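Only one protein chain is missing from this complex, and each of the others stays in its spot.
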């Protein structure tokens, strides 16, 4: 097994996690736990591949992916804020609605059942980074990815900047920590939450498009494979700070990359290796849980409800 | 005299509240039906034709009805499982995984242990219950002990269950032959079917009995009372002397066990063996079933029948139209989304935006006047 190759693929595998994590992080910072990231990504994956198939244009496909995902986010936000639905139940509903809808449209629009692929779909081509490609080991890991990979990693500093250096970011974080204080200062709390939800949708739109157009070139029902939830675990683990969240997402990606490569080496059953990212995620949740429980037990107040 | 008195909703008489319990689900179904029809039209099919196919395919004639009853059975278990937990304020949406693990346990005990039927069937059912409970124990424990969001853990436990059971069905205990399954359960572990037309079996009766028993527990027992209070206000329940962590853990485990029973019915009645990846998502359907039933065990019977019928009718969609059974999933989760929103009944009666109903002026005025 080639370590460099595994690391190269970890960068690839982590990309959708980074998109989803950056999207989920924005709502997290605004005080909302968005469990519909998978739903956002799956509609984007479908819209992306359907548009690419119909038009042959990757640009249009990307736009369609982002728009569809933002629309779904708007639906979720409308139900949560306008109609006062429980954000978790709305998230579940939106996710499974998205799974069902994409599966239905796969048959209804593209005429396939379960999986769709076609040779006519254009692919994102790998980019050889100047200079970096020539660095011995690092070059082979970092260079040669598609544009969407680089965009994902570029979003990390952009979001960190937006959250910590702009007026908008200060307001978002205030809304997350003390919504009443923000409201009293004239900040439009619901509107900001709505915005973060839509941005969450947009980022998941990139993630979904990456999945069906760059990571692989096909669409399969429920192909997001709980990546949204894994991203959420990364967010919990890093307490919603952009760079640490991305690093945790990278670690999860590495675990997945290993699980893909290991069967060739060890001959273990594929199911067991596919378990790795999920088990790692649950373990991360356990650690987060113990950590938070310790912190809140410090003063001994009884607490049962989730925050 | 404080302001909150007046803006708080006045309690409706009993009859109206019963009516509202029924009206909300019906409105949600109507909205889902209309949106579904638009979607079907957009896909170039005739909605009336499609809905007729769904109804006739599930309800016209004894054979179809029997298939519907067969399709309804797992939904009774999973719907009940979700309803039990939600009523106590715990969102066990991991019924899918719990059902798979329950099914695996029933499947193993079903072929590996040789006992007379009188013992074998209960043992398999108990194994499935225990399996479902064990799988629910992870999110339950994390939620109750550490306050970890159970939805996320439940959703993660589902693929883990699928992969793990898949490992058993393809490697550890794989039956000889091309199919990924465990060996057939022994005849002594089979639930008897009572029809030539479908695989509907005594599991249906078990499920119905369970619904009635849980309805009685909810309405008449101390436990049922405690679960309800925990669901509405855990801190109040704890203050009032209810052992909230213990009860919550128990409810979660019970919910998981009931979901495991869905697996037992599938393995011991429907298929006769554990088949890899047998579930088309009964655990997730259970969320919609429970929501539509408003978490009432008797309501679960009706909504499981409805969604069972849709599932059973949806089989023909694939053959007769350009649609798939996923239309039903779409309808189901529109129902969930609409029911999650506090729209319907209050909108009808007050002609108001929900925000005006829920946002009481009391919050600002009473807190600052104290």
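Per-chain numbering from 1; labels A and B assigned in written order.
We adopt the following convention: a contact is a pair of C-beta atoms (placed from the backbone, for glycine too) under 8 Å apart; a residue touches a chain by one contact, two chains touch by 3 or more.
Note that contacts and distances are computed from a predicted model.
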Chain not displayed: protein name in its UniProt record ("Cysteine desulfurase", "ATP synthase F1 subunit delta", "DMSO reductase" or "Simple sugar transport system ATP-binding protein"): "Simple sugar transport system ATP-binding protein"
Candidate in contact with the missing chain, chosen from B:45, B:96, B:150 or B:226: B:226
Contact residue for the chain not shown (choose from A:43, A:182 or A:234): A:182
Hidden partner interface residues of subunit B, rising order: 1-11, 14, 220-226, 228-229, 232-233, 235-243, 361, 364-370
Chain not shown, touching residues in subunit A: 165-171, 173-174, 177-178, 180-187, 297-302
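Throughout what follows, only the chains that are shown with their structure count from here on.
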Cα-centroid distance, subunit A relative to subunit B, in whole angstrom: 28
Residues of subunit B that touch subunit A when the two form their complex: 39, 43-45, 91, 93, 138, 142, 145-149, 151-153, 155-157, 159-160, 163-164, 166-167, 170-171, 234-235, 238, 244-245, 248, 284, 287, 291, 318, 322-324, 326-330, 332-334, 336-337, 340-343, 354-355, 358
Footprint of subunit B on subunit A - complex, ascending: 33, 35, 79, 82-86, 88-94, 96-97, 99-101, 103-109, 111, 113, 225-226, 229, 232-233, 269, 271-272, 274-275, 278-279, 281-282, 285-286, 288-290, 292-293, 296, 302-306
